[in-house]
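Mind looking over this structure? Questions follow.
What you see is the complex with one protein chain gone and the rest in place.
Think of it as A, B and C in the order they're written, each chain with its own count starting at 1.
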């Protein structure tokens, strides 16, 4: 045989453990969180339980206190954590910390590691990733970056406005992407800075009122006018775009993993209802149109998982995976959105309610087709690569 | 020529007047309403402005104080009102009052007219329509009705639980659908009651936390155990299902009219942004994938409007229009949902926010594919009629 | 009431007459035509029957021997003719002659009228419209026209290659679009020529093997190197692109009318089967997934017809209707393709067969989403107009 899809005993153990933890500890907290919002207090409670349960940060390196799983194994475990919208938070594998942990693990120096990465993995602090800017700045097109860094006698002055910065409110540190810092060749490039949010000149100035509600720290506007020393540069100056790639492809896929769990949850809620709900003389689950929705969900989940596992394996093998992760991100984000939408429809009148959870899943998943590269941006990028290959090979 | 799609001068006058009123008076109130919720206080303010503007209740009969427009003319005007989520409320053509006004205009006796209908049209009171029940009661399948009415010496005792009753909290009167009251033939039928919410035994016991937020009075659970006299029966006992039909087909279509306005609003917001947003070297509106979304919106809006106008004309002609309104309801609800979804996507990162309005439109429109007959229920019904015709004619 | 969708008695009479003619005279010839191909002999037979039946060329002017119906009335009648793939041919309202008749009625001079238009309407000759060229010539982008006309002492020499020219083989006259002939302003423009196919230098050099098979004269490659006098110029030199617009918008819509009939036919075949076919313990038509397909067909047909009628009325009113006809063309071509596809699926194993007609409808309808402006080209054009309006502040 060529392939092997066998899960190792350790993956199976963690998968079962996470499933039980989500079911017994996290899901019972959901309704309260939906009503009151996801506060840092709730996060601390959930993370205390998560650490105690022992399935902590499966994706983080073992020497940092994480599970130390390979990236394709992580796909299995983060889907399981995603079964509750609060699950990844409870197990410290939620965005944006999870992606920041990954990037810092690759790039941070020893001082940064001790100051930021270690407490991040431990759940002692939170972080945010400050890249997106209001128009006409960096959004779908990162090259439009307007936040700028210039050298000063003591280091750097970084100035600009960021928006839609998830988790900024309450974060201890922000990874700030700014243009500037580039080399002698005239290309000014971009540089990443690790900015403690207590730095004078760093201010969270507003919260966007988006329809998703389960992210701790919200989606914020951040005004930045800070001076930092050289030791707050992440990696080397001028290489910001390259480092962004280090974060982007895996972060896309970990999003996919978590949202696949969300979609499975929606499907389970809907099918549980469909087998018990009687109408027009039979259960809903026995009626053709409902069967089509149930089966379409099963098929979308299976195809999304298969593509995600394969792509995660490719990244685990060491390929950069820009095109592969773009394909997976588009397919999984669109497929999971379809699954949740069908689940809402199957559930009928209460399908848009928080009580049945589905309403919350529906509202919260919408932005997934937009962030980390909107579907259309990934499609453009995929097609450009195809065209380049065709032009080269033909 | 066979057809005529010309709008009369009076329709054109009201259309322009409503458009200006929505733009100048209603839209400026939206952000506040989104943040604080739609209260009865806000309703009274908006309705005072609406009455003063003079475009009050276009669909209601002139002798009751409404605009007195024919049903196909109403299609033009309610789309215009729907351009803001708050517009129909401001002009007293919002659900559920608008549908209740229509039904009472057709069925209420003189006393009921004076007690309930006249103040309803005037905006002095609100009403609700209490039909839907928790499973296993009446939902998509109305014949499963569990709320029951039985005769008592003084009239009727009506007992049951309703849920998802829009606007119940704060309504002065509820139209309650109950089984019972039927004739000598053993079929107990169903009966409609006009129950003042102050009647002892009528209680709003809960609010569903659905993702839509712009309906005054919420979506409520109602416990009913009331005794009412014969004069609170709407029409004749036993004919409840027949009366429900009086409300259902037109109410489906007025929903379509209003949501068509919502979808046009979403499209306008998105295209306004697309022509001004620069990325990858041109405006977003000049890029192929965005063009496809813009054009798909235009096409969906045009097709939805054409079908809706034709169907509304058919109802204005006096046909019952069950099948026609089912077709229109499915098409318009699905098409407007697509339009709003594409608009969110076009708007990018802020597309899911209330600030850009789109997030609210997206969340609020979702239930439209479910209520007033879910898409799947209408499809079943349409196909059954086709099959009956085929079997009869073939 | 604002609108009127009433069909006049004369439209109703012709509609019923065409329906009977298609059912009794045309459909019985289909299987033979599918097996042997649609020859000019078959065309003459069918047209003799069509003329005798009295419902000849409903769209052509009465003074030329046609039905003289307004454009919105034509929508009703061409749908009826389209109920068989051979119906429009039998009643001389098929492409490309129908579009050519329309354009010549608007532009031809008296000599051209007698020489070409009158015999065309009578069905004595056939014509073709020679615009499309092989890449990199005029296809979706008409401005890429490579066939060229230059003035000679005796008139014009027209040189170029055309392809996918429907009906060229056997046509008596070709309307040839060529660049050149423009005015003093340096814009060479384009000119249309009426070229008898017997002109030396006009040659049908090949047939494309496309999957549709019911067009008389096929889809041909034509090599052109002809000399013609000034009296063979259609209208004025240099105005070819303007004249093309005269043909394009209405021709798009007459395509829509005919294909709407095709889609209705597919749906009728499929539903007739669905009510009689038993499987899994009930008729196919009683099963939910089949019901969804049947209802989706009904809805698509109704929406397509409503949009088409409205757009046809707009053109009958005298508007140019570029944007409106683009919207209708995209919606109707995509909707009818969906209807035929679902019908094939409903019919199961024999759905792709000619015996059940559906296989032929499926193969023949595919190109409708491409010709007369591909879906994508219309969407681009629609979006550009929206963007222009938005930018203009409307």
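The rule is simple: contacts are C-beta pairs under 8 Å (C-beta built on N, C-alpha and C of every residue); 3 or more make two chains touch, one makes a residue touch a chain.
Keep in mind that this is a model prediction, so the values were computed, not measured.
Residue-wise, the contact with the chain that is not shown comes from A:313, picked out of A:21, A:129 or A:313.
The residue from A:122, A:172 or A:286 that touches the chain not shown here is A:286.
Note on the undisplayed chain: of the listed residues C:11, C:89 or C:367, the one touching it is C:367. On the side of chain A, the interface with the absent chain consists of residues 1-8, 11, 70, 72-73, 76, 271-272, 274-275, 283, 285-286, 288, 290-292, 294-296, 298-299, 302-304, 306-307, 309-310, 313-314, 316-317, 324, 327-328, 330-331, 376, 378-380, 382-384, 386-387, 390-391, 394, using the contact rule stated above. Touching residues on chain B toward the chain that is not drawn are 287-292. The set of chain C residues touching the chain not shown comprises 34-35, 132, 135-136, 139-141, 144, 163-164, 208-212, 276-280, 289-290, 344-345, 348-355, 359-360, 362-363, 366-367, 369-371, 374-376, 379-380.
As a working rule, only the chains that are shown with their structure count from here on.
The chain with its Cα centroid farthest from the Cα centroid of chain C is A. Of all residue numbers seen at the chain A-chain C contact, over half occur in both copies; the interface is built from largely matching residues.
Computed centre separation for the pair chain A/chain B is 38 angstrom, with centres defined by C-alpha atoms. Averaged C-alpha coordinates give centres for chain B and chain C that are 41 Å from one another. Separating the CA-averaged centres of chain A and chain C is a span of 51 Å. Multi-chain contact residues, meaning those touching two or more other chains, occur in chain A at positions 289-290.
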